[in-house]
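Partial complex: the chains shown occupy the same locations as in the complete assembly.
By written order: A, B and C. Residues from 1 in each chain.
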Amino acid sequence: MLNELKREVCQANLELVKAGLVLLTWGNASGIDRERGLMVIKPSGVPYSELTPARMVVVAMADGAVVEGRLRPSSDAPTHRVLYGAFPQVGGVVHTHSLHATAWAQARRDLPALGTTHADTWHEAVPCTRALKPAEIRTDYELNTGRVIVERLAGLDPLGCPGVLVASHGPFTWGRSVADAVEHSIVLEFVAQLATESLRLRPGLSAMPAVLRDQHFFRKHGPGATYGQTAPPPPKRHGRQPNRPS
Amino acid sequence: MLNELKREVCQANLELVKAGLVLLTWGNASGIDRERGLMVIKPSGVPYSELTPARMVVVAMADGAVVEGRLRPSSDAPTHRVLYGAFPQVGGVVHTHSLHATAWAQARRDLPALGTTHADTWHEAVPCTRALKPAEIRTDYELNTGRVIVERLAGLDPLGCPGVLVASHGPFTWGRSVADAVEHSIVLEFVAQLATESLRLRPGLSAMPAVLRDQHFFRKHGPGATYGQTAPPPPKRHGRQPNRPS
Amino acid sequence: MLNELKREVCQANLELVKAGLVLLTWGNASGIDRERGLMVIKPSGVPYSELTPARMVVVAMADGAVVEGRLRPSSDAPTHRVLYGAFPQVGGVVHTHSLHATAWAQARRDLPALGTTHADTWHEAVPCTRALKPAEIRTDYELNTGRVIVERLAGLDPLGCPGVLVASHGPFTWGRSVADAVEHSIVLEFVAQLATESLRLRPGLSAMPAVLRDQHFFRKHGPGATYGQTAPPPPKRHGRQPNRPS
């Protein structure tokens, strides 16, 4: 069942290792089959060297139950499930503790768009969620992690803002496919480090001009895209929520 | 004698190299056979490329004498011996000069719990020892290094605080096995760098909320653990000494 | 057509990956055949693992039209074309988003000559361009990027200043050949990181003494060069525009 998706999800998890985004057994990637209402996700705490497509866990979107697989799913599976529920355009979700993105999450700061490298993928800042309330942590913690992400994305197109920083925790990214979600994790880690270094050179540096940001974002996304060999399908023009400093 | 333990200790030392935690011949890992009262440790100053299980040195817990092996044990062997004596739950000890953990040790600061990456392994801050007194340095230096570590752990469960920073020196970590001790060295180096980067982005950043810290620590440790494929055996609930700024 | 140049340009693009200067499909290198008025450049958005000399795109210097190749050229091709037009000594151009050079570009700072490592390749600071005006971004963005680079190089010898930082974007470098342009990208990334680290140790550090800068630059360049096995052909003595803080 879902052999192709299992292969893609397994491959995506292994790409996170190759890209240097995960340590030990940390991190997880998932993909969704929307027609069947099933999510495929990495098992919990299994070494990456032992991951195979057959070990991926199939979880029902409806209630989070394990439908197939003898292993326990990633402990973050409920967070993934909330994101798929809220973002119908999304086909894959990734969570890592990659160094620089996690540092921004721990600092509880929105990651501002400081240059074209950022604006090629995120149209505006990478937002940071609010802290969870004690009650939200004590009960249904992983579900509530998904909920504060969705809350933070209000008014934004998830494909124009393909990832967030969860306060005191780390990044979640997503995309049309799980491979896209992995690519967004790679980009996020890079632009996080780039922003850190830029701010070291010019403390208080503010976001890039909106016109330059738009030029780069829409060069790669949407109906007027000119980058690459085929223009990708257009994302919806998304909202213009100002980058709120946290 | 102790062939399996020698193999594990040799392997653990080599894992430190693979993980990028040691330079040249620095660093050492040991394991203990509590029934026989014997400790197995890396020889002193031998290149990692020449380490074999047969070259591991067997030291008596009772008096530190070399029981087997033609090589001199790591110069830090007395420190390991003190830790095994004080922490009966511990089966392996590791010492490195890994970059970021050592920077915190040189800065003589407790490493605060700033996010879930930290709290998955250390329940609270990674404590930094006090400086040794001149007399403690001049006589029995390595033993006294062990003693200030034990002094600093007072009131803490060694499995909830599986490592410390020795002031002006570097990290020591431990665990149920020498493989666990290696894993804790890897985690410590990562959370040390992560904390450094987070503080760069928000100087004065304070520790994460206790409720989030507890949620993550006890998700992985103790009777209610839900992470991984089998819940690990419960560590004792350990004391709540406040993170003392150094 | 231009098989040797295609091979060199393909090789140069792959060297950028090996040197750790590009992520994903970012970055591009080109070379020029001045006799034929043709530029060879990397195709847009093609994975580096799929680059072959035959996939390089040939573009006419006169009007930017694709003369050969079934793929779309790099979206930065017009910028390259402007640089070749303005700098007749130049045989190759490279653009990357390498971490530290891009951080300086995002910080919109000239990269000062702080030591001999810098002065061996750049005679003075690596200049940062002014920001493009909104109208320059909205229309002919890539051409205008080339124009602000040329504007910034006014009065400087392009071979004594073989690269710039484009504000809020990233570095462009060049050289007598595309291989030289790659080497300059490697050097620029290193001296950018070196300057960042030096400024961390001594905030406000000013540029090195001019006499030391001249000694190193002219040890490697020009008629009195003594470095290497053959002295390179002499660049023109270039102007002495002061390092303008941006």
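Note that a contact is a pair of C-beta atoms (placed from the backbone, for glycine too) under 8 Å apart; a residue touches a chain by one contact, two chains touch by 3 or more.
Just so you know, these numbers come straight off a predicted model, no measurement behind them.
For this homomeric complex the structure file specifies 4 copies in total, of which 3 are displayed in place.
Definition applied: only the chains that are shown with their structure count from here on.
By the document's definition of touch, subunit A and subunit C have no common neighbour.
On superposing C-alpha atoms, the copy subunit A sits rotated by 90° relative to subunit B, to the nearest 5.
Relative to subunit B, the chain whose mean Cα position lies farthest away is C. Subunit A and subunit B have Cα centroids lying 33 Å from one another.
Centre to centre, using the average C-alpha position, subunit B and subunit C are separated by 47 Å. Multi-chain contact residues, meaning those touching two or more other chains, do not occur anywhere in subunit B.
Every residue of subunit C that touches subunit A in the complex is listed here, in rising order: 23-26, 43-46, 71-72, 75, 97, 99-100, 102-109, 131-132, 134, 137-138, 141, 168-170, 196, 199-200. Of all residues in subunit B, only 114-117, 183, 186-187, 190, 193-195, 197-198, 200-202, 205, 208-209, 211-212, 215, 219, 226-229 touch subunit A in the complex they form.
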